[in-house]
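Structure in C-alpha cells, see below.
Note that one protein chain of the assembly has been removed; the remaining protein chains are unaltered in position.
After this line comes subunit A, so read on.
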Amino acid sequence: MWGKAWPASAMAAALAGVLFAGTAAAQVPEGAKMPVAEEHNTVTLGEPGDHRVYVLDPVFPHLIAGKVYVVDGDEQQVIGTMNAGYVPNLVLGKGGKELYFAETFWSRGTRGERTDVVTTYDASTLSPTGEVKLPRGRFLVVTKRWDAISTPDGRFLLSYNMDPATSVSVVDLENDEYVGEIETPGCALMYPMADRRFAMLCADGSLLTVDFDENGEAELSRGEPFFDAQNDPVFEHAAVSTSAEMTYYISYNGMVYPTDMSGETPEVGDAWSLVSEEDKAENWRPGGWMPASYHPGSDRLFVLMHQGGEWTHKNAGSEIWVFDASEGKRLDRIELEEHAASVAVTKDDEPLLYALTEAASLSIFDAANGYAHKGTMGQLGDSPLVLMVHGE
C-alpha cells in the first residue's frame, strides 16, 4: 500500500530534499518564484451536501479501532476521517450539524476498564464535543446500520443492546444524558417510525412496535409474523426512507416486503419477488452486507445481486438490479467491475448510487443519468462495510 502511495524513489527524493535542502534550492530554475512562507491551517467542512456519504470500516484486523471515511461523492474525494472504538455505530444527526458514535473502549487499549459511550461530534470539524456513557453497555457485533438510530426529530439516540438480554438504551441528545433502558425480549435492531416510535425485528418473523416517552417509559406491541424466519429470513439491512416513511425488508430468497412505517404500527403490504423463474434457474439472489437501498423520489429500489446457492446471503453482488418498488418490476441491471458488499443511493433529485466493493473501494454511478459509472475511489480502509447517506 505504501509502495503505491510513495514509490521508493519519491521517498528518497523527499528525504534528500529535507537533508540537502541547500542543494535542492540551488536546482530551482532561475526566475521561478518560491513561496517564502505559507499558512498551515486546518480544514473545516461546510454543511453536508446531498451526495456526502460516510464509509464505516470496523477494521477486522484491528477491531478495537473502527474508522469512518467521509466522502464527497461529487468530487470523489475523502474530505475527512473519524476514529472510533470497538465495532462502532455511526448516527447522522438531524440537520447534519452533528454526528454520533455509539462505541466501546478499554482504558488501556485492549485491556483495562470497559466504557460504552455515545460520543457527539461536530460535523464541521469531525472532532468530539461531548459524550454520554451507556451504563448497560451496547451490543458488540460487526457493525450493523440499524443497531443505532436517532429519532426523526433528532432528540433521542437509540442504541441496541444485548448483554445478553435484549434491550434498547435511550440517550437524550438535547440534554446529553442517559435516559434508561427499554427491555425488548426476542427482538433486535431498530427501524425509524415516528419521533417516539420505532420498530424492531423479532425472532418469530414479526415486527415489534415500541412507543416511548421522554422518560424512557415504553409500550410494546407485537405484530403478526409476516415472513418465514426459519426458512427465509429477511436481511437486517432493510432499505429505509424516512421521508417516504417506507421500509423494504428483503429476504434471503429475494422476497420484498414493502412496509409502511407511517401509522401506529408497521403495515406490511403485498410481498413481491426480486427474481423471476428464469432468474431463479440461474441462481440469482440478493446478498452482501447492506444489500438494498431505496430512492423515494423515483420509487426505485436498488439491490445487490449475485449468482450462488442457498446460504450465500453474504456473498457480494456482481450486479445491482433496479426495481420500480410499487410495481415490483425490474427496470435495469448494472454490472459491477468489482463485487460489492453494500449499496446506498442518495435521497435527492439527482441521486448518486454508491457501491462499496470487496476491494475497499467505492464505485459511484449517476442514478439520474442511466447509471453511468462516474468513477471508483480506492483505499477506503481494510474492511469497510457500512455506507450511510442522509435521509435514511
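What we mean here is this: a residue touches a chain if its C-beta (ideal position, glycine included) is under 8 Å from a C-beta of that chain, and two chains touch if they have at least 3 such contacts; residues count from 1.
Following the convention adopted for this analysis, contacts and distances are computed from a predicted model.
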Determine which name in "Spore germination protein", "Methylamine dehydrogenase (amicyanin)", "Substrate-binding domain-containing protein" or "ABC transporter permease" the UniProt entry assigns to the undisplayed chain of the complex. "Methylamine dehydrogenase (amicyanin)"
Return the single residue from A:Lys314, A:Arg330 or A:His373 that touches the missing chain. A:Lys314
Identify the residue among A:Asp211, A:Asp332 or A:Glu358 that touches the chain left out of the display. A:Glu358
Consider the whole complex, including the chain that is not shown, and state which of A:Cys202, A:Met261, A:Ala355 or A:Leu380 touches that chain. A:Cys202
Options A:Gly186, A:Gly263 or A:Gly375, residue touching the unrepresented chain: A:Gly186
Applying the definition given at the start, please give the residues of subunit A touching the unseen chain. 60-64, 86-87, 104, 106, 109-111, 114, 139-142, 144, 162, 164-166, 185-189, 200-204, 229-230, 233-236, 289, 310-316, 339, 341, 358-360, 382-383, 385
